[in-house]
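Only a single protein chain was left out; the remaining protein chains are all shown in position.
A, B and C label the chains in the order they appear, each numbered from 1.
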Amino acid sequence: MDLVLQLLFTGIGIGSVYALVALGFVLIFRATNVVNFAQGEFSMVAAFLMVIFAVDLGWPYWLSALLSLGGMAVYGVIFNLGVYYPLRHRTYLPVIISTIGASILVTNTMLALYGPQPQVLAPVFETPGFNIGPVYLDSQYLLIIAVTIVLVAFQYWFFEHTLLGKKLQATSQDKEMASLLGIPVAAMIMITFVYSALIGGLAGILVAPILFVSIQMGGTIALKAFAATIIGGFGDVAGAIIGGLALGVIETFGAAYVSVPYKDGFAFLVLVLFLVFRPQGLFGERVAEKA
Amino acid sequence: MQVTRRVFTSGLAAGLAAPALLRGAQAQGATIKFGQVVPITGPAAEAGKYAMAGAKIALEKVNKAGGVLGKQVEIVTEDDQTTNPGAVLAFSKLATNADIVGFIGSIRSTQVHAMAPDILKTAKPCMFGGTDPTLTKLGNPWLFRCRPNDSYSGRVIAAYGLEELKLKKWGIVHSTDAFGTNGMKALAGALEAAGVKPVVIQGYANQSQDFTPVVLALKQAGIDVLGSYFTFENDLGIFARQLRQLGVNAPWVGSPSIVNVTALKLAGPALYNTFGVADYAEDSSPEAKAFADAYRGMMKVDPDNQSSWTYDAVNLLAAAINKAGKTDPQAVREAMLSIKGFKGAEGEYNFDQNGDGLHGYNVVQNKSGKIVFSKHIEFKD
Amino acid sequence: MPLIECKDLVVRYGEIEALHGLSIAVEAGEVVTLLGGNGAGKSTTLRSISGLAKPAAGDILFEGQSILGLGPEEIVRRGIAHVPEGRRVFPGLSARENIMLGASNRKGLSKAQIQREADEMFDLFADIRPFADALGWTLSGGQQQMVAVARGLMAQPKLLLLDEPSLGLAPVIVQKVFAIIGQIRERGTTVLLVEQNARMGLSVADRGYVLETGRLVLTGNPAELWANEDIRAAYLGGHSRAKAAAG
């Protein structure tokens, strides 16, 4: 039982990271119908910004975090203008390739600028964690779980209770109709990219103290977040969260009870099973039957 | 399409040959050249920087002492992109340069495997750092290993744990890549030879984000000593932290990565009081100390085995050529095999017929972030 | 000066020329119906006015100013709301939210204000009040049509473009939709209506235009048009009269 609880905690912790990145995937997918293969690099770039501000320049943690997120907003704008916007009238394939190109570009620019060493970012709390009974709770994971809960709540409030959220939803559902109502579609897509970059960046900043800051960190997380997105359903925000958490837990328990080396395999096996038997994801995507 | 192919081929040949010819013309005979295959891009780019620095320090030393055969030595490097095809291309590109008399290969065993056919074809000595024991048993006479192979690291870890620490309930954690798997086999083999069966062996895939299941398995098995083979420092860092957080405090003897600079930086206190086998230990010999001082002077960080072996490799190659008195590969090979008791930064080199130069390891301890030399264990076979 | 005036509009979709120099005008306060069979160019005319289709030649004047080349977002800001064919209700938003978004073209409104106006819409469209919180895709065709029209009205347009509001609706629902168009007309909103149901379309109109393959063939008041045999031909084919007469 202790074992189960411990695994559950870790699974939810790591799953929260997947969930945050998956959320970024889903938002961009819903707004543009494109899978962003450079989503993981949002996290990586933000983590490096944190290293620059908090470690190299030694600025306070909160200020560094704010500046990093500000940097991510700018990055989201540049990403949209450089990678997606010029291709918005083409099919999904060129856009996928373009995002792959962006991923290679950003990863290696970071390598060129910052060198190949993994960097250390101190955790937010002094205390690394504490025991509740036999279960050890890592304070950084607790923070990640808390932030995920807050963000999900914010997300719910933002999309369900603000006009801007409604306009974003409208844009993702029918761009032409949205433009007929006077909703500035290009601006809505821009906001989506910025928001997605912020969420991805937040995930990167939060996970950096645990996984260290390296140029590969984005790719590793993004692949899992992908899988989470499929499990949850591509069109569904709640699905992305639950898919991420489910994947984190499945992976952790699979590793504990089946095989550690094949840990990554569980993610993809679950993914394939979902694709073959339930391609619409856990909650189902409303797919209109069309000729 | 063949037009394209032909244009492509001949254009390629011309494009590549031109600069090579130019370079050849201007530098012919003025210096002795060593070629170095090293990761400048890709996941191991960091290690590549250290490897180049170690070689450079040796190069300066050799040149200051009068060079090789009276000529100054120069090192030509090529990027292997941390991939096997990249290593093959990098090596074969160096191999086309007839001026190069010997090579510094890779620290990654799979890359040495990949390059081995080309090395055999080129028929010039290649010093390498990969620790897969099979590499020197391929029947390739040109491979010379400048680090002890994994069969020694496993035996040293086992010997230290069993004899010095007197502990019997072993857990082994290893990466499932080539390095980690071979290391695990050697360690498990050495333990079993001493009549001890490890209570738990856990493999993990590189770039794992979480080690909770591994740590819990160790905990449940109730180990009293841990042996480990980690490839990447970030995995080691995550594991070390979780190991201590979840309350496993058994003594831990790890493979060389446990004491390298990046691991110390990433893992911090989580690695305090662990033991590591180290082919390189600063306090193990005056030569090692001298290298450390030179390295610190240049790189401003402490040296580790990523740089010490290339330092030795360049020194050995220079010594062997000087001993042979000519650059003829066969003569150099024979000179290299006849080297006995060469004191390098990594230890004392005595090349056997397979091309293995070192036959033992140092054991060091991490005392609050400082690496302290503990014991050297050498094998005769 | 007409509120909206199309001059010699030519619109092409690739190879097909959908409009060949169409000129029409609507005065402020009028309800005008565009009639014609499938492919006559009715929807294309509306799409050109709201900025969805780009005319190859001609001009469109709104309140005397050319709006040619402006994007739909700018055109709706100037006061032209388009309720397109097929209703295009956002499937994932509730009826109320759909209606609220209709005010997106108006600057400086508080959310509370918009909510109040949206609730007022349910006075006009009492049938959909019970479904205010139902998601768009769960609504029936008639309910969706009412949401779409209400959403258009939320823009407080000077000109409302309605494209085939009766499409696919049962006769009893069509009656309801047209009753609402009658009320809109009483509020003084100018309406340009495209309708396949000719009799219905003319019942609410001040004037009508009849289009055939991208050209204007007839214009006049509803009674004149209804009396004209050509309107029958535009819908039921040129030979039907002869055959009917023969039969």
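Heads up, the rule we're going with is that a contact is a pair of C-beta atoms (placed from the backbone, for glycine too) under 8 Å apart; a residue touches a chain by one contact, two chains touch by 3 or more.
By definition in this document, contacts and distances are computed from a predicted model.
UniProt lists the omitted chain of the complex under the protein name "ABC transporter" (options: "Molybdenum cofactor biosynthesis protein MoaE", "ABC transporter", "Methyl-viologen-reducing hydrogenase, delta subunit" or "Cytochrome c oxidase subunit 3"). For the chain that is not shown, the touched chains among those present are A, B, C, taking the whole complex.
Note that of B:Gln72, B:Thr176 or B:Asn350, the residue touching the chain absent from this view is B:Thr176.
For the chain left out of this panel, the touching residue among B:Ile32, B:Ala114 or B:Ala313 is B:Ala114.
Contact with the omitted chain, checked across A:Leu5, A:Leu111, A:Leu143 or A:Ala186, is made by A:Leu111. The omitted chain makes contact with chain C at the following residues, 14-17, 37-39, 140-141, 164, 166-168, 170-171, 174-175, 178-179, 182, 196-205, 213, 222-223, 231-232, 235-240, 243-244, 246-247.
Mapped onto chain A, the footprint of the missing chain covers residues 29, 35, 82-83, 86-87, 90-94, 96-98, 100-112, 115-116, 215, 223, 226-227, 230, 234, 259, 261-262, 264-265, 268-269, 271-272, 275-276, 279, 289, 291.
Along chain B, the points of touch with the absent chain fall at residues 1-6, 8-9, 12-13, 15-16, 40-41, 45, 48-49, 77-79, 81, 83-85, 88-89, 92-93, 95-96, 109-110, 113-114, 116-118, 121-122, 132, 134, 138, 176-182, 203, 205.
Everything below uses one rule, namely that only the chains that are shown with their structure count from here on.
Counting hops only between chains that touch, chain B reaches chain C in a minimum of 2. Summed over C-beta pairs in contact, the chain pair with the top total is A-B. The chain with its Cα centre farthest from the Cα centre of chain B is C. Every chain gets a centre from its CA atoms, and the centre nearest the mean of all protein CA atoms is that of A.
Each chain gets one centre point, the mean of its Cα atoms, and the points for chain B and chain C are 77 Å apart.
If you average the Cα atoms of chain A and of chain C, the two centres end up 43 Å apart.
Chain A and chain B have Cα centroids separated by 37 Å.
Touching chain C in their complex are the following residues of chain A: 162-163, 166-167, 169-170, 173-174, 176-185, 286.
Those residues of chain A lying in contact with chain B across their complex are 3, 6-7, 10, 14, 17, 108, 111, 115-118, 120, 128-129, 136, 138, 210-212, 214, 216, 220-221, 252-253, 255-256, 260-264. Across the complex, chain A is touched by residues 50, 52, 71-73, 76-77, 81-82, 84, 88, 90-93, 97, 100-102, 104-106, 111, 114, 137, 151, 155 of chain C.
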